[in-house]
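Of the protein chains in this complex, one is absent; all others appear in place.
Let's look at chain A:
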Amino acid sequence: MFSLLLLLLSLPPALALECSKDHQDGYQVRLSIKTALGDQAYDWNESELFLFKATIAFAMRKYTKNETYDVSNIVVCNETPRVSFWFIVVNPENPTLAITKTRVEEAVRVSRNRINNAFLLTDKTLEFLGIPPTLATPVTPATPPWLIVFGVVIGAVCAGIVALLISSFVRGKRANKAKEFAEEDDQAKGADKGISGETFEDRNGVYNQAFSDDDRFTQL
């Protein structure tokens, strides 16, 4: 009888490590299912917890590549209605030994996307407190988009300037040609009139040098 009791007492520590809040190798997990899914939120129950343990076991297997982790190696405690709890991963060969925090963290980071998707959640709604979400690598396109818009605008404006300058130039040339024709006509008319002393002739009439321009002194 006593030996049976002793056996029973010694078994639990051999079977599982004591999980507690703030355990040095444990992580707190927090789920916000209603925030993420709204009306389609599922209830958190034992089966969901089983799925969670399975995903963590999967993450550990993937990370270590050969060690066979099982659902029983994931110890969960301190569940709250928030849906938050603590978990510790124990070594499958030696259940009294916990896997160190850093190894668990790295394993979770590698498979974070798979874990999130299993629960239809995201990094923000399935939080591992202490494991920061991996930032998405910034998408840097070859040319910054603003340079493309800039190129379009400056190209259009330069094309417009060139077009307007050319049309001004053409217009000016055409006006000059019309002026030349008008001048030729006038000169032809002048020759017909037969006025001599062309050096004094101006289009506005004959300039009388004797009459000087006094106007500039009357301003003040």
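Couple of notes before you dig in:
One rule holds in what follows: a contact is a pair of C-beta atoms (placed from the backbone, for glycine too) under 8 Å apart; a residue touches a chain by one contact, two chains touch by 3 or more; residues count from 1.
Heads up, the rule we're going with is that contacts and distances are computed from a predicted model.
For the chain of the complex excluded from view, the name given in UniProt is "Transporter" [choices: "Radial spoke head 14 homolog", "Alpha-1,3-glucosyltransferase", "Transporter" or "Acyl carrier protein"].
Checked against the full complex, the candidates A:24, A:45, A:66 or A:80 give a single residue touching the omitted chain, namely A:80.
By the touch definition given at the top, chain A reaches the unshown chain through residues 30-35, 80-84, 132, 135, 137-138, 145-147, 149-150, 153-154, 157-158, 160-161, 164-165, 168, 172, 212, 214, 217-220.
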